[in-house]
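Input: one structure, supplied below.
Of the protein chains in this complex, all but one are displayed in their positions.
Chain naming follows the written order as A, B and C, and within any one chain the residues start at number 1.
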Amino acid sequence: ACRSCSGAPSVARAAVLKESSSLPEDMPQIKGYDFNQGVDHRALLQSFLTTGFQASSFGQAVQEINKMIEKRLEPVQEEQESCDSHSSASGCTIFLGYTSNLISSGVRESIRYLAQHRMVDVIVTTAGGIEEDFIKCLAPTYLGEFSLKGKELRQQGINRIGNLLVPNDNYCKFEDWLMPILDQMVLEQKTEGTHWTPSKMIHRLGKEINNPDSVYYWAYKNDIPVFSPALTDGSLGDMIYFHSYKNPGLVLDIVEDIRRLNSKAVFAKSTGMIILGGGLVKHHIANANLMRNGADFAVFVNTGQEFDGSDSGARPDEAISWGKIRMDASPVKVYADASIVFPLLVAETFAHNAARLIKEKNSD
Amino acid sequence: ACRSCSGAPSVARAAVLKESSSLPEDMPQIKGYDFNQGVDHRALLQSFLTTGFQASSFGQAVQEINKMIEKRLEPVQEEQESCDSHSSASGCTIFLGYTSNLISSGVRESIRYLAQHRMVDVIVTTAGGIEEDFIKCLAPTYLGEFSLKGKELRQQGINRIGNLLVPNDNYCKFEDWLMPILDQMVLEQKTEGTHWTPSKMIHRLGKEINNPDSVYYWAYKNDIPVFSPALTDGSLGDMIYFHSYKNPGLVLDIVEDIRRLNSKAVFAKSTGMIILGGGLVKHHIANANLMRNGADFAVFVNTGQEFDGSDSGARPDEAISWGKIRMDASPVKVYADASIVFPLLVAETFAHNAARLIKEKNSD
Amino acid sequence: ACRSCSGAPSVARAAVLKESSSLPEDMPQIKGYDFNQGVDHRALLQSFLTTGFQASSFGQAVQEINKMIEKRLEPVQEEQESCDSHSSASGCTIFLGYTSNLISSGVRESIRYLAQHRMVDVIVTTAGGIEEDFIKCLAPTYLGEFSLKGKELRQQGINRIGNLLVPNDNYCKFEDWLMPILDQMVLEQKTEGTHWTPSKMIHRLGKEINNPDSVYYWAYKNDIPVFSPALTDGSLGDMIYFHSYKNPGLVLDIVEDIRRLNSKAVFAKSTGMIILGGGLVKHHIANANLMRNGADFAVFVNTGQEFDGSDSGARPDEAISWGKIRMDASPVKVYADASIVFPLLVAETFAHNAARLIKEKNSD
Partner (left out) sequence: ACRSCSGAPSVARAAVLKESSSLPEDMPQIKGYDFNQGVDHRALLQSFLTTGFQASSFGQAVQEINKMIEKRLEPVQEEQESCDSHSSASGCTIFLGYTSNLISSGVRESIRYLAQHRMVDVIVTTAGGIEEDFIKCLAPTYLGEFSLKGKELRQQGINRIGNLLVPNDNYCKFEDWLMPILDQMVLEQKTEGTHWTPSKMIHRLGKEINNPDSVYYWAYKNDIPVFSPALTDGSLGDMIYFHSYKNPGLVLDIVEDIRRLNSKAVFAKSTGMIILGGGLVKHHIANANLMRNGADFAVFVNTGQEFDGSDSGARPDEAISWGKIRMDASPVKVYADASIVFPLLVAETFAHNAARLIKEKNSD
């Protein structure tokens, strides 16, 4: 079929002009958004599916989360509900994980929306992912720059998180708020035998903050368990450490929490994982889903790469080898900073289906 | 101001509870989009400015490009126009650069839109960034997966570009289209003394393709010069190589083009650089802008990092040290795959201002 | 000083040929290794300091760790030792952190060497960083490929960690080993009132494994505390979860451990941090060093980037803003996979100084 270029080295011609087998007819063709039709953001985001690279991954992530939502909205049979107290009332138990920095950023408002309307069922985050939410109820975080000098900032008592700035006074305010609660927790432990775990402490803090801007206020209101096994690794740990000198004895047990988390996966009808960032939050949710021989749906959004063998950077296909994602699932990883991608994902999934999701919740 | 935790090590208390200086009153507070107000994509994208991390960089990139557009729309004085034939009629000469893969992806349609409406003034890309546009006029590119096996694909004659697939027959079609044009170019060189350069060849190919889907058709129509000094590094080079065996003698000179490109920067009233990806396209535009002691505006979108000392990954601040960006400029780098970010940037800048921009063009 | 190119646009000439101020005379000149002198690996690695990019960062990391070692070898005064039971006997308390995958890899042998000879004082790792060490005492890990298919691996019961493979039987062997120890731990808790924490459990497991290939055997022997607050996040958690069904009641408290870890930083004469990878291990060590108003020395080796605002990718300068590294310190980050860099760092630092370090330890 190819024209002959007489004279040119034949090996080169043959290599360059190798004929191709035909591709399946239904294979999607690459085609981006045509701005001649005006700026229609929804249509633009839908065109991402046929744009290629991470735009296509974004489009696939929208589809994967919408599958979780459809499954979630399926009617659940009475029998199933009654026979097992652990069993979820939802057709799909959605695990949401995120690293601390996302709570520091404006992604917090997207997460708060999901908690407020009980659109997710289980949350896993790090210590900073807990405390920064409460601290933001006490004082604001600011936009700075990545290149601000650490020494000058320290001299002024300003902490940097990427291009965000948090005045150190915010942590002083956090101490003022937290210390009496810690006193109360120790008292309850001693007088009522309360067996504290990270998830119970977070639940209590969510109640105490009593502020509708808080993710964990809504998690408390909507009974969404929040797991953070290394809860001492942050400002909360600093305060617990200080507090231990004037009022020692608090115990935070991580064994009861692992049983509780695993049960959420084991007794779910189906599960979906939405994980922003890597490290503990990614591993902890995936490991819980191993207990059910794999999640049914999964979306990862992070900037990690597989080449260094980290769990953070591993492709979802690695999780399939472990039984953390089902062999027949179609998990999606979007290689991107979640600050851009997650609000857009929420727009095209949970928020787009808000009416149906909120109705379902209220009819529980 | 901070509560005392009597007993805790004082060094720890002092370090953790260091007081902070107050931040400027007008410093932006971090606040994300509130989906309780419904899904308003424009408002969501505007909230990125106060979301932090790369969402904020996106917001700053929108502002930077809109500054280019406002400058572009400023009235140009008659005198200036007349006194220098090189001088641009536009208040801001916009240089757009992108790597080949973006033309393979659906970002091509965003770029084509900019060329079609003469919203940019100079284009720099690699050989693949040229030929893939023409090839797409001849046959489609498909969506595949990153993990498809190279050996199996080669056996079927299917070429992979990330998660895109291009049947090798497309390149055979390209050969059929290109060879007669190369014959003609050699003829003109011999008979009319045409001094071919990469930009002149691209101009001619844009004319020949005569297809409104093509970026370079519109670049031809709107007299937007397209520079690609290593034009032989791709399928075009393969074809030129083959063609040289049956009809030798074509000369492509890169000296005339560097003079033409530099003049675009030197004689501009002000300049803006929008560069997607790294390598040649990033360096070539920035180097041209050194000729005018730096671009006035700059937006980089890429995934490169500075730690390996590459120009691709260098922050805009490195370009300031070279005089490629003005010392008083506020350049923005968005660390992201352009397939997600560029269509959204176009939506919030050029397409949002389309009415004013297209009017300006037509009144030239 | 520059030649005139008469005729060329003067703005271009002035911009390109801007004269420069002179640099300080002692500024190091870039010069790489000259292989004409033969292959002298030590000299080659020393030439990295003047090679630039991450080679220079490697050279600076060698210097920074060697500063920790010199400080460590400084004689400690009798008085100081006696007055405070918490006080370290070492002139520099070295905190070593690493992610789980490095124990899965052959970096484990470098870490084991450091623990064996008590060259580090405090270890922080994740659950996988604990269990994989024990599991390797029971059965080997293999070299595979990043691209092996998850589905096929799961069908064969082979788990993938980057390009490593771990047969699932290894985890069955781990269960067989661990269950009786868990029984014993519950018994001791009930009968002796043992208050278990992650660090105490790791200490016990190090004793039980009784194998000189194990990192934690040596940590046990040499009384190096190992912290892992989220110890339930891995196979250990799976086993604890299973075990809780037949023999419930085990409590793992993370409060006592945070006090113990922080004390290691607070009462140290000086501290150094060597952190491989990101996530929990990076944050946990740095947060403990905030308790002493910052570490004196720091080396980070990881592949994370700052643009997404993650703590994993943050430059050491961000930690200075928080008071986690001293304002006058000269911390070093090497952007690299630790599997290549850490063994080479150990060669040029701890192992190079082995004679002096081991002598010091034995004379304790």
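We adopt the following convention: a contact is a pair of C-beta atoms (placed from the backbone, for glycine too) under 8 Å apart; a residue touches a chain by one contact, two chains touch by 3 or more.
Keep in mind that what you see is a predicted model, and the values were worked out from it rather than measured.
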Query raised in the report: Out of B:Gln54, B:Ser90, B:Asn170 or B:Ser339, which is the one that touches the chain we can't see?
Result: B:Ser339
Report task. From the listed residues B:Gly38, B:Pro212 or B:Gly309, report the one that touches the chain absent from this view. Result -> B:Gly309
Query raised in the report: For chain B, which residues reach the chain that was dropped from this view?
Result: 99-101, 104-105, 126, 128, 146, 148-151, 153-155, 158-164, 195, 198, 229-234, 237-238, 240-241, 244, 250-255, 257-259, 262, 277-280, 283-284, 287, 290-291, 302-314, 316-323, 325, 327, 337-339
Query raised in the report: Which chain C residues would touch the chain omitted from the figure, given the whole complex?
Result: 1-3, 5-9, 12-13, 16-23, 27-36, 38-39, 41-42, 44-45, 47-58, 101, 104-110, 113, 116, 136, 140-144, 147, 154, 156-158, 162-165, 167-169, 171-172, 175-176, 179, 235, 238, 241-246, 317, 335-337, 339-341, 343-344, 346-347, 350-352, 354
Report task. Go through chain A and note every residue touching the omitted chain. Result -> 9, 11-12, 14-16, 18, 52-54, 57, 147, 262-263, 266-267, 290-294, 305, 307-309, 323, 335
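Here, only the chains that are shown with their structure count from here on.
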Report summary line: Top of the farthest list for chain A, CA-centroid basis, is B
Query raised in the report: Using mean CA coordinates as chain centres, what's the chain A-chain B distance in Å?
Result: 32
Query raised in the report: So which stretches of chain B touch two or more other chains?
Result: 9, 12, 16, 18, 52-54, 57, 147, 335
